[in-house]
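Here the complex is missing a single protein chain, while all its other protein chains stay put.
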Amino acid sequence: MLEVEQVCLRPGEDDNAEAVFAHTFAPGEISVVLGANQSGKTDLCRLIAGLNTRARGNVCLDGQSLTGASTRQQAVGMVYQAFVNYPNLTVAENIASPLRARRLSAAQIDERVTDLATRLGIVTLLDRFPHELSGGQQQRLAIARAMAKQARVLLLDEPLVNLDFKLREALEIELRELLHAAGTVVIYTSSDPRDAFSLGDQVLLLDAGHKIQAGAPLEVYTQPASFRAMELLAEPGVNYLQQHGVLCAVRPEHVRVQQIENDAQPLQFNMRVTAYETNGDESFIHGRVEEHDWVVRSSGMMPVAAGDALTLYASAGDVVRF
Amino acid sequence: MSSFKPHNNRAWLGVLPVLLIVAFSAVIPLMTVVNYSVQDILDFNTRFFVGLEWYRETLNDPRFTEAFLRQLGFSATVLAVEIPLGLAVAKGISKNSRYTPLILILLAIPLLIPWNVVGTIWQIFARPDIGLLGVGVNVLGISYNYTAEPLHAWLTLIAMDVWHWTSLVALLAFAGLTAIPNAFYQAAELDGASKWQQFRYVELPRLRGVLIIAVLLRLMDSFMIYTEPFVLTGGGPGNTTTFLSQYLATMAVGQFDLGPAAAFSVIYFLFILLFCWLFYASINREQNMLSSEGRR
Partner (left out) sequence: MASISLEDLCFRYEGAAQDTLTGLNLTVADGEAHALLGASGAGKTTLLNLLSGLLTPTGGRILFDGEDVSALPGRARSVAQVFQFPVLYESLSVADNLAFPLRVKKASRQLIAERIDVVCEELDINHLRHAKPRTLSLFEKQLVAVGKALVRPEVTLVLLDEPLTAVEPRIKWRLRQSLKRVQADLGVTMIYVTHDQTEALTFADRVSVLTTEGILQTDTPEVIYQSPSHEFVGHFVGSPGMNFVPSEALGVGGAERVGFRAEWATLDPQATLRGRVLRERVQGTRLGQRYGLLTIDTAHGPLTMRGALPHVANGPDSSVRSLVGSEMGLRVHRYVAFSQQRKVAEGELV
């Protein structure tokens, strides 16, 4: 169990009580730290890893405080956004590098390297050098190296952002299973709400250095603590109206073009469509509702075009009031 | 739980050894100089406190003012030649030819030659009786004698400094140029920008930081120049190539005017300190600009 306490991500700039928070990361779970660029995700990682950062706070692993950078660096493994490997070492030597530091026998190292390389699908590449690998393979190698360390905390700072779409899709599934099997504390940062669902057992929402909500993704999704929390876990954004001084917000996927069956009191809105986009899996209908820009997200494709007038329906249960 | 802060209270212990070394090697000698500069020293046992008298005298000394102006003239000329020339050389080096590493090594050679050797090389090279340059120029029909003609002495000194140091500017600028992503050139090409416009609007703004470093390094270095003119011209003919450091050496070692020499040193030191500060401030500013860009 990794506990952080009295964390302040922007000391000096933003010191008030709301800016200071505590959080517990459980082992065997993937915690996705979700926030926009510059929300403090990387600062939090660097604080936990004991790297140079402006963030302050206490870090405690399994009831023991991690004092000093050296003990922390032993306990924590990190994978970065850029593919960081030793360029002059082969794939096998790269994976073995953290093991050598621990003075294991050659046979033990071999066994562990082969095991990790097999699990990450790079076992046929053991004799190659990093520059001979594709981007996806290089990042698999970086992950294998971080796991070889058998760190008690594994930090992954947006490790998949530089990868091709299809590669990313495949690696996400593998990574989730691999990280669960490792049984360590796993912290995964992202700015993409999809990652919170596809990878996270828990999600921690950061906004401008503040912790704004934490919990299981579906729970945070259904019961957002604030409008900003709702927005952070929405794709592509949140639709809202101001009614009698109350902010009524509804997610794009909860607004429908067809009437909802068996809904006693459906809410209705009129939309003037400004644009229609589809990626096949889903469609996004952009338009104006009263004075606001709204988006409807629905599965599959729809016969809609800019200029159309649509009646939208939403179930009262899906509307969140702030 | 213990606290982990980036500003560890005991961290200063780590820099203590360095502080001690700096104290012994820099601060104590400097204090000695400051001490000398406010006293009239007749011999080691007879000395009087004279306040700022030596400073007043130094600043009013016409030979100091002349040396100072000469120094400024030299530094300005050298900068005016070396910076554009270095940029031009850097632009001329192909970025990914297989000869590029060889060219870079060749460029670095003048930087590796000891300074007095540089002086000696040029002293011989430019001699009107046996030097290749000196004889060559005279053969072309231009009367040239750097030991007699102040203008010739100056030109020779500047040529020597340019030969010695332009590589530094070129290497710095080349490093800056290679860091510019190809997309910038491609975009300028598609915009229809001429080579000059590419240089002016793509390369120059991106070389800003590197050029500031080059200018200040060369300014500080040329301001402290001693060995090469000492070997080449010995400050002559007359005093026409006597720069600050050489005048100082004459005062301190030649005439043993310890008080005025010490006051001179302190003034000289303050100038160098000013340049250092400019250097530090502008690098900091560049970095702040870069990081504020990164943050957005």
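All chains are identified by letter, namely A and B, in their written order; residue positions are counted from 1 within each chain.
Just so it is clear, contacts are C-beta pairs under 8 Å (C-beta built on N, C-alpha and C of every residue); 3 or more make two chains touch, one makes a residue touch a chain.
Keep in mind that this is a model prediction, so the values were computed, not measured.
Asks: Have a look at B:I103, B:L177 or B:A193 and name the one touching the chain we're not showing.
Replies: B:A193
Asks: Touching the absent chain: which residues on chain A qualify?
Replies: Against the left-out chain, chain A lists 36-37, 134-135, 164-167, 169, 173, 191-194, 197-198, 217-218, 221-222, 232, 235-237, 251, 253-254, 260, 275, 277-281, 284, 286, 295, 299-301, 315, 317-318.
Asks: Contacts of chain B with the missing chain: which residues?
Replies: Looking at chain B, the ones touching the missing chain are residues 181, 183-184, 186-187, 189-194, 197, 201-202, 204-206, 289, 292-293, 296.
One rule holds for everything that comes next: only the chains that are shown with their structure count from here on.
Asks: How big is the gap, in whole Å, between where the Cα atoms of chain A centre and where those of chain B centre?
Replies: So the centroids are 51 Å from each other.
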